[in-house]
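Note that one protein chain of the assembly has been removed; the remaining protein chains are unaltered in position.
In this document, chain identifiers A and B correspond to the written order of the chains, with residue numbering beginning at 1 in each.
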Amino acid sequence: MALLVLTACVPTKIIEKVAIINSYGIDAAEEGQIEKTIIAFRFDDEAQNIATTLSGTANTVRGAEEDAANKTSFTLKPGQIRLVVYGKEIAENGISPYINVLVRDARVSSMMYTAISTGTAKEVLTAGQENTPANIGQYLQDLIEKEIKQNTIPDVSFFHFTHALEDTGQDPILPLLGIRDNKAALIGMAVMDNGKYAGEISLKDAFLVNLFQKNIRDKPLEVSISKEPFSDYIEGQLQTDDEQLHISTLITDGRTRTKMTDVGGLEFQTEVNLKVNLYETSEPMRIRDEKAARLLEKEMEKKITKQYEQLLASLKETGSDPFGLGNIYRIKKESGKLTEQEWDEKFPEVTVDFKVNVQLVNYGSVR
Amino acid sequence: MRKNQAKSSNNIFPIKVDKLKKQMESRFENNPDLVFTIYEHQKKKIAVFYIGYLVEPEMVHNYLLKPLLTSDKTWANPDILNDIPLSTGKTKEKLQDILQNILIGEVFIYVEGEPAAVSFILSKKEKRNLTQAETESLVQGPKVAFTESIAINMNIVRWNIHSTDLVLEKIMIGERAPREVRLIYLKSIANETDVNTMRQRLKDLEIDQLEDSSVLMQYIEDSSQTIFPQFYSSELPDRFAYTVTRGRIGVLVENSPTAILAPSTFFSFFESTEDLYMRWNAGTFLRYLRFIAIIISVLLTPLYVAATTFHYEIIPTQELITIGESRAIVPFPPIFEALLLEFIIELLREAGARLPTKIGQTIGIVGGIVIGTAAVQAGITSNFLIILVALSALASFTTPNYMMGTAIRIIRFPMIILAGTLGMIGMMFGVCFLIIHLLKLSSLGRPYLSPVYPFRWEDLNKTLYRLPNSRQNKRFASYRPKDLIRYSKRKASKRKDIDE
Partner (left out) sequence: MDINVKVKPYLKIQAFYLFFIISSIQLGVGIMGLPRLVFLEAYQDAWISILIALLGILLVVFVMLRILTSYDNADILGIQIDLFGKWLGKIMGTVYIVYFAVTLFSVFITYIEVVKIFIFPELSNFVMGLLLVSLIVYCLLGGLKAIVGTCFIFFFLALWVLFLLIHPAVLLDFTHFQPVFQASFPELLSGARVTAYTFLGFEILFLIYPFIQNKKKVKKPVYFGVTFTALIVLITTVISIGFFSTDQLKNREWVVLNLFKIQSLPFIERFDYIVVAEWMMVVLPNMFLLMWAITYSMKRLYRVPQKITLYATAGLLLIACIFTSDHFLIQKIINTSAQYGFWLVFVYPLLLLPMVWIKKRRGKQKGAGRHSS
């Protein structure tokens, strides 16, 4: 009896009696409404697959969830959300209000991922569902997590994302999900500006952003450089007609330091120090002497510098600053304060002097 | 009865032999067990009386009756004491004394007209042989256990502690059927306050009879409201000796194979003498293993219940799927599922304990496997929970003391209910309540949680962990023994540099 009284005090959420939302996508629907596509776990012994897909339409995220919940006998619970995908259309209009829902609810995890889809989120979540063995939410989450673990992209966990989003001197980047070969895949990164989708960068560029932000270890890096200077070192016949020499390396230690050289002129200087091991070259070549090594280093430096400069130029166009240059500027600024708007205006005038410093440490067992 | 006793505690001698016979027989309700023979020797009536099956008949015949009746002396009490070739002679004057002692196998001789009767101890006692300890078994170390005979037990204790300091105070407990209880301590070490408290508690007991030492324990404990035992009961003489030589008090009860050790701390229930026999680092490891085991035993199943009922958020997705799928077919809420399973485990344990050893083991294994497998297949429980419940049952059996182990197993039930109704908050409430409860307990007036609270740094190495013996030369300071130092430390060896 006492047990019954006690049980009545708190409504239970027994795991097989509720549907646990694993991931959801948000798209724009007609008349300014939003459509929410939910992938939820239902532990039902009769169901073949534990993941079910539901969708609902309403004016608010929660409203859409209610709408979706009406189509199932289970109550939807948000505590295990691992992935939220925003459709491009929604993202272009700004995702801040939808992020707010997640932040406000203390039950939502900080370890989940938010992403943007090239088409609609529904497409990614449903088309993918048919072609992936496991459930799609889990699959995409693992995919993103793998890339983060391998240092290909910066950590975009929810707390990193909200941190960057609400930081005045930095803009977040999010994984860009799309469909490739009928399968959901990570196809690049979306750069954001003021919570709005501003443009996309390739995964290669995403690595450059990551390298800019933190120290990197054990990360394979492929660089294509011009073949011409190495004609002396390439052995035998040229294998291909390719103008480029592709070399594959492993970064054993990559560090970046950025400082402001001129506050008024918004000039930055970034030193990128890379220690790499040489793995593979597209043409058989011999690094006979130090000169050859220095040459190789130099060409790589040139290439990476160029990549950085191109990336910065395109970022300036989008107006998004994932590097966090604004923070460096804020520190140097006299007042120590910086508003989002101020940095938006200033960012396109920024110049960064990239000084890349590559050091070949190991050449493998071939000389 | 009380009145009767008052009368019988007076000196009844001298008395006519026939009258004595009548009185004795009336006391024994004309019981045929009472052997009361009257001999005429040198014109004097001599009464010899005893209980037939409590004495050794040959001894009575050879050493008592033979010298008594073949001699041509005129017997008086001093002569009897001097000339009978037995050393245990004593004079008894009070009827109550006689009644008490005749029941433990003494033979009485009364020469008419003398002011007292003379008794000799010629008791015969049926007893079992020494056996291995069953409830507290050790892998390493002495295996013998106490038996029901207090004489044998005292013998074992004496063999364990060769010391003239060892005091074995005799106290009789029980109004109607008194029983011998021994208060044992080392005079030069044991704290006097503790000894006095214990003696006082034993002497103040006014009960009809005493069933066993564990009953005595319940009578003299500090708090009878709690589920935790406050005194350690052990059937191991080596544990007894170990505890007494460290300045605590032991109590032996006649006809009980378990000794009481007091005062005890909460932590002492998780030490085994085996920790001592092992090397110190292994001993420490084992002790920690047991502490972790209680935590597992008390909290694991409730955590599962709380997580599956309320906090699915705290389970990582992969495990969530595993747990969810195994729970999908279970028709009950987790709290009921867990209670059911814990109940089954308790049933198996209880059945195993009641049945003869060999059948008990079989029942335990067969029952466990059959019921477990069938329950999962029938969809009554999830196999995930079976593992957890089995694990926590296993963990609870690592506690060396059976009473404490039982207490811990029982605590789990309210814990599961709290977890199933109020989730993590309920569990936390339970844990807080338990700790406050333990804090308020005492054992023989000494705090139950010492040396953690009241905190004593120097005692931690005897409770929470062990150190090499060279660093453990002190007795448990929280109990204020008279002599704190067990042995003087080896002189710190001169510090050497590497190659010296």
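Rule of thumb we're sticking to: contacts are C-beta pairs under 8 Å (C-beta built on N, C-alpha and C of every residue); 3 or more make two chains touch, one makes a residue touch a chain.
Model, not experiment: these values are computed from the prediction.
Q: Among the options A:Ala68, A:Ala164, A:Leu311 or A:Val356, which residue touches the chain absent from this view?
A: Within the whole complex, the residue contacting the unshown chain is A:Ala164.
Q: Out of A:Ser110, A:Asn182 or A:Gln310, which residue would touch the omitted chain in the full complex?
A: A:Ser110
Q: Would you indicate which residue among B:Arg128, B:Lys187, B:Lys440 or B:Arg471 is in contact with the undisplayed chain?
A: B:Lys440
Q: Where does subunit A touch the missing chain, residue by residue?
A: Spelled out for subunit A, the touching residues are 9-11, 79, 103, 106-107, 109-111, 157, 159, 162-164, 166-170, 324, 327-328, 330-333, 335-336.
Q: So that we can see where the missing chain sits, which residues of subunit B does it touch?
A: Where subunit B meets the chain not shown: residues 310-311, 313-316, 319, 422-429, 432-433, 435-437, 439-440, 449, 452-455.
One rule holds in what follows: only the chains that are shown with their structure count from here on.
Q: Spell out the residues on subunit A that touch subunit B in their complex, using ranges where they run on.
A: Its residues touching subunit B are 3, 6-7, 9-10, 12-16, 18, 20, 22, 41, 43-45, 50, 77, 79-80, 82, 107, 109, 138.
Q: Help me check something: in the complex, which residues belonging to subunit B touch subunit A?
A: By the definition above, subunit B touches subunit A via 308-313, 317, 320-321, 323-325, 327-330, 333-334, 417, 420-423.
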